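Only one protein chain is missing from this complex, and each of the others stays in its spot.
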């Protein structure tokens, strides 16, 4: 199994599909098993106290899983999330970017399953963990 | 058990805590068992094809659960989501607001559990379902 | 949409597929939208203190979803659970059967999604809630 994109191509494809997230994310690492994604935290992601909001962490998990799946199946904009379970465990550190580490657990014909752990930059205990299932569109559909 | 807020007071308290969501949500109904919340869909919520994005549905589910819990515990800004499991089941109808129906399943001393179903306005089959657990801050902490 | 089984036929088909659960469950109600299933609680389901164990509640939720899906797709033994999220909210009442209420939220070509609430008999507050996704086998596969 080899990947359909370099990290640069993958980010660029994703920003083409979702122009509203342009500039918000960076791919830190991409391999067949993992992708690490940075959320460049700014005021729009914050909740009272300066920590990153739950929806921002959900979005980072979702984007990470989408990138992992796309790297394997190629430019299929229509892969969609069918399920996400997310645990919020600690307050993100104020003023720090968030980094996700997403692994591919299964790539089937119709479903892909991923695990995501999210960290405040520089910390070694995760602020959140998530698992996401993506539905894979049929070729030509 | 009686509620600490009217629908109007509740929305106003929430918008004070999260100024960035001001004007995005409306409370359609509030009772001891349920709250129905409208997401006023605009361009910022859309993904390709004109349907509402997953993160926007997650945010609606999260806000709905937060409002349900606050209605019962009073003005405790610091209630936080500890877990969410969400299933995305159908494409939202393009150009329609989303309406959530959130029920309170448990209100314990430390945890509250809610169920949320999300509909495109005017439809009777849900586009998403979610369950969320909130951690309830101790009085005076 | 009409059902492929009566409640009696459905239970009998399920017990043929899973002989090890013979006699443990009863179908209390079956309609196009819902199935209610009774777990006949005995010593094998209990944990210390006389309440029903988590795995027994998981099994009841899983069987309920399986029955709901089968009622709609017909005798396809190979429908399998792909995801379950379950919240345990209260201690079941000691010595009481458990009753599930399972609703069908989506029946797609490849996935079915169900909601389950579980009650101790005679109680009106749920002891657990679950959502389950089933993968539907292709005809002839």
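In this document, chain identifiers A, B and C correspond to the written order of the chains, with residue numbering beginning at 1 in each.
Just so we're on the same page, a contact is a pair of C-beta atoms (placed from the backbone, for glycine too) under 8 Å apart; a residue touches a chain by one contact, two chains touch by 3 or more.
What you see is a predicted model, and the numbers here were worked out from it, not measured in a lab.
*Asks:* Would you mind spotting which of A:73, A:89 or A:110 touches the chain that isn't drawn?
*Replies:* Hidden-chain contact among the options goes to A:89.
*Asks:* Which one, C:10, C:70 or C:86, makes contact with the chain that was left out?
*Replies:* C:86
*Asks:* Give me the subunit B residues in contact with the hidden chain, please.
*Replies:* 82-83, 85, 110-111, 133, 135
*Asks:* Could you pull out which residues of subunit A are in touch with the chain that's been left out?
*Replies:* 85, 87, 89-90, 105-106, 108, 113, 115, 117, 125-126, 129, 131, 133
*Asks:* Which subunit C residues would touch the chain omitted from the figure, given the whole complex?
*Replies:* Within subunit C, the residues that touch the unshown chain are 17-18, 20, 44, 46-48, 54-55, 58-59, 62, 77, 80-89.
Basically, only the chains that are shown with their structure count from here on.
*Asks:* As a quick test, compute the distance in whole Å between the mean CA positions of subunit A and subunit B.
*Replies:* Computed value for the inter-centroid distance: 23 Å.
*Asks:* Between subunit A and subunit C, what distance separates the C-alpha centroids? Give it in angstrom.
*Replies:* 33
*Asks:* Two-or-more-chain contact residues of subunit A, please, as numbers and ranges.
*Replies:* Expected reply: 82-83, 85.
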